[in-house]
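Submitted below is the structure of interest, expressed as structure tokens.
What you see is the complex with one protein chain gone and the rest in place.
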Amino acid sequence: MKRTILWGTIFGAALIILSFVYPSKFLINLFTQILIMGLFATSLNLLIGYTGMVSFGHAAFFGVGAYTAGVILQKYSSSVLFAFGTTIVFSALAALIIGSFCIRLGSIYFAMLTLAFNQIIYIIVIRWTNMTGGDQGLIGGIPLPPFLSTPRAYFIFTVIVVVASLIICKLVVDSPFGAILKVIRENADRAYSLGIRVKSYQLIVFVMAGIFGGLSGALMSLSISGAYPDFCYWAKSAEPIFMVVVGGMNSFLGPLIGAAIFKVLIAFSTMYTNLWGLIIGGVLVLIILLVRKGLVDYVMELVANRSVDSPKRLLSPKETG
Amino acid sequence: MSVLLLKSRWKINPFTILAVVVLVCSFMIFSGPVCAEPIKIGFVSIMSGRVAMLGEEGAKGAQLAIDEINAKGGVIGRKFKLLTRDSTGKIEEAVRIARDYVVRDKVDFIMDGSSSRESFAVKEVSRDLKKLTMITASETTANTADPKIWTPYSFRTARVAIHDSIVGGFFAGKVSREFGLKKWYSISPDYAYGHDNTTLFFEYLKKNYPDFKIVGQQWPKIFEPDYTAHITKILKDKPDAVYSCLWGGDITAFMEQASLYGLFKRMKFFGINIADPLVLGALKKGVPAGMYTGGRYNPTIPETPANRAFGEKFKKKYGTYPSNWSWQSYTAVLFLEAAVKKAGTTDNEKVIKALEGLTIKAPCAQPPRETVTMRAKDHQMIYYTIGWAKTTSNPPYVTDRTYMPWNEILKEEAAYLKKKGWL
Partner (left out) sequence: MDLSSLIECLVDPGCLINQTTSALIFAMLLFLIASGLSLIFGVLGVMNFAHGSLYMLGAYLTYTFYVGTSSFPLAIILGCFGIGVFGVFFERVFLKRIYAVHILYQLLLTYAFILILDDVAKLVWGYEFITMGAPDAFQRPPLELAGSFIPTYYIFVIIVGIIVAVLLWMFLWKTRYGKLIRATAHSSEMVMALGKNTTLIYAGVFGIGAMLAGLGGALAAPIRSIFPGMGSDVVVDCFIVVVVGGMGSIPGAFLAAILIGFMRAFGIIGFPLVEEALIFILMAVVLIVRPQGFFGRAEL
């Protein structure tokens, strides 16, 4: 536990120091987005990698978070703390409602039902024009307090929120609670017969994923000073899945690395061509066919296999299971 | 389990390939071209997916203007250079690209040729980074008119919904009086543009022809592939006339399907977005004659030598006539050139001062004027052509062009803004 907090803090501090040592606004912008999408993907991986539930509607929470924080800061309050607090409550509520229906279903049905709820949230956002601005999005800018108004200040804020969230996630998955999740992932029936209340655990982790998904949405809406219906359109749900798979679903940091790869690839490809889909799609196909696992997972296994007396614990949980 | 599969099948370590790709990519990002000489315009828009035409057509227009200016030796001794980047249809990407243009590419101006949503987001970047932004595609009235979201750093050279509606109502009123069109119908896309445009159209039709009633309205969603249920409903309600602000691939799909039902033979049809080369060029079975259309772009709307010449130059370079988005970005570059010349610098604050109230010669000017003006108070271009016409089956596909005098448009616009509390 101490190690997690220590390494998390070092990672966060390093990023912040780096932003002073090498103050490239381009990199600060890019890294802000990578961290936000990294948190989004990590929250989804709580479901996919740790509990074995493939959600295809995670953008619903990204949207709920983005709109809650955006609307509150634009219309009701100037307190960022209050906005984020409300975001957590609202995305938890949304996840509780959606989750209580979804967790009753098995794999592909689960994916389809999350997709359906995703679209229902999307239609609510589009139709609730008074509150959300409808299909135009929440426009006119989201006012930020002075201490967050420069890109670097917002970057530091993002680092703190994301790293703190990641540490919490890591502590949870390393806890006995996390161990039970893995048992459920490997064999829900066996877990059930051991007296584990499978559905309760699944619901709790669904709500957790919803909360962190909502937080990443809130960070995004403040970062670009607006919330838009695209945030909760089903296609948005495919992005974190991309990141999870490319980065690696069996390593905690896999999704974050996946987010970095996704964002860097898009930033690079749009600089030189309009055929970004061909490049992103091509990379994805290559990884799926050649590597057949996330890059971080792959590296972890290489490391584990190289050392002759490799202890089993270095292997990813899936391999030992 | 999959470790085994992997080892036996692939000899070259695939991860190495990927690592090299990622490395090369990041290298190219971090060591991008640095060049301070030309005046750089960073164009951000959607260039892939369903509305790729916005960005592609917009970039063509801007590039044509830049080529012309550079051929004359540029302005204040410097040439223009256009950077284009695809927002991939993601708003956060559009924002990131706009910011990158400023902080990394050190562009002198941003040009935003994307959808209204992205445009609002890019507007926030221009406010935040104090960078002059030309908006060349978003038609939402609020973008320049609403003081709550207004910023001194953004200017618009695109047509505006309120102008279009005022002129549409004026023209439709004239036709209605002529034929006694009493029962009206509408079919427009179900999003802000469609609702605003249609509501305002009827408001202004009322002013010009109070004697009609709306018998029904249809709101298909944007990119709707199938309109048969809407069409049959319209046929059942038997209106005298139908108004539509469907655009792009949606209006062509609607027209193909409505033709099969013979809809255009049974009622008058007013489509504000039909007269655009992208739409008319897509109709492989010919353009139905006798519809009424707004002139988004047509080489003969306005019927002036300057507009003809612009259309032909564009066609010579790209093989097709310009579309609505092309003339708007073309005009944006003309404005920038004139403003930089007047200011003698690319310093944004000075260029903004120069742009406010600036009048330039442009092919899109509505006759009898030959010039358009960047209105100082809200940074919206005025005096551009808003024409309506009747369709014919042969090129240039339009006849009986009608224009509304701009002083009347401005009078109506002022009344509207007052009513909205925006003035």
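As written, the chain order gives the labels A and B, with residue 1 at the start of each chain.
Here, contacts are C-beta pairs under 8 Å (C-beta built on N, C-alpha and C of every residue); 3 or more make two chains touch, one makes a residue touch a chain.
Everything quoted here is computed from the prediction, not taken from an experiment.
Among the chains on display, the ones the left-out chain touches in the entire complex are A, B. Of the candidate positions B:I66, B:L200 or B:I231, contact with the unshown chain belongs to B:I231. If you put the hidden chain back, the residue from A:M1, A:I160 or A:V285 that touches it is A:V285. Touch with the chain that is not drawn comes from one residue among B:G74, B:P152 or B:G249, which is B:G249.
Panel shows subunit B; residues 2, 5, 47-50, 52-53, 56, 190, 217-219, 221, 223, 225-226, 228-233, 235-236, 248-250, 252-253, 255-257, 259-262, 278, 281-285 of it touch the chain omitted from the view. Interface residues of subunit A with the unshown chain, by the touch rule above, are 48, 54, 56, 101, 104-109, 111-113, 115-117, 119-120, 123, 127, 234-235, 238, 241-242, 244-245, 249, 275-278, 280-282, 284-285, 288-289, 292.
Here is the rule we go by: only the chains that are shown with their structure count from here on.
Look at where the CA atoms of subunit A average out and do the same for subunit B: the two points lie 35 Å apart.
Contact residues on subunit B toward subunit A in their complex (touch as defined above): 1-3, 5-6, 10, 14-15, 17-18, 21-22, 25-26, 28-29, 32, 47-49, 52, 55-56, 84-93, 95-97, 99-100, 103-104, 116-117, 120-121, 124, 127-128, 140, 142, 146, 148-149, 191-192. Across the complex, subunit A meets subunit B through its residues 24-26, 29-30, 33, 126, 134-137, 139-141, 151, 220, 223-226, 228-231, 261, 264-268, 270-277, 283, 286-287, 290-293, 295, 298-299, 301-302, 305, 319.
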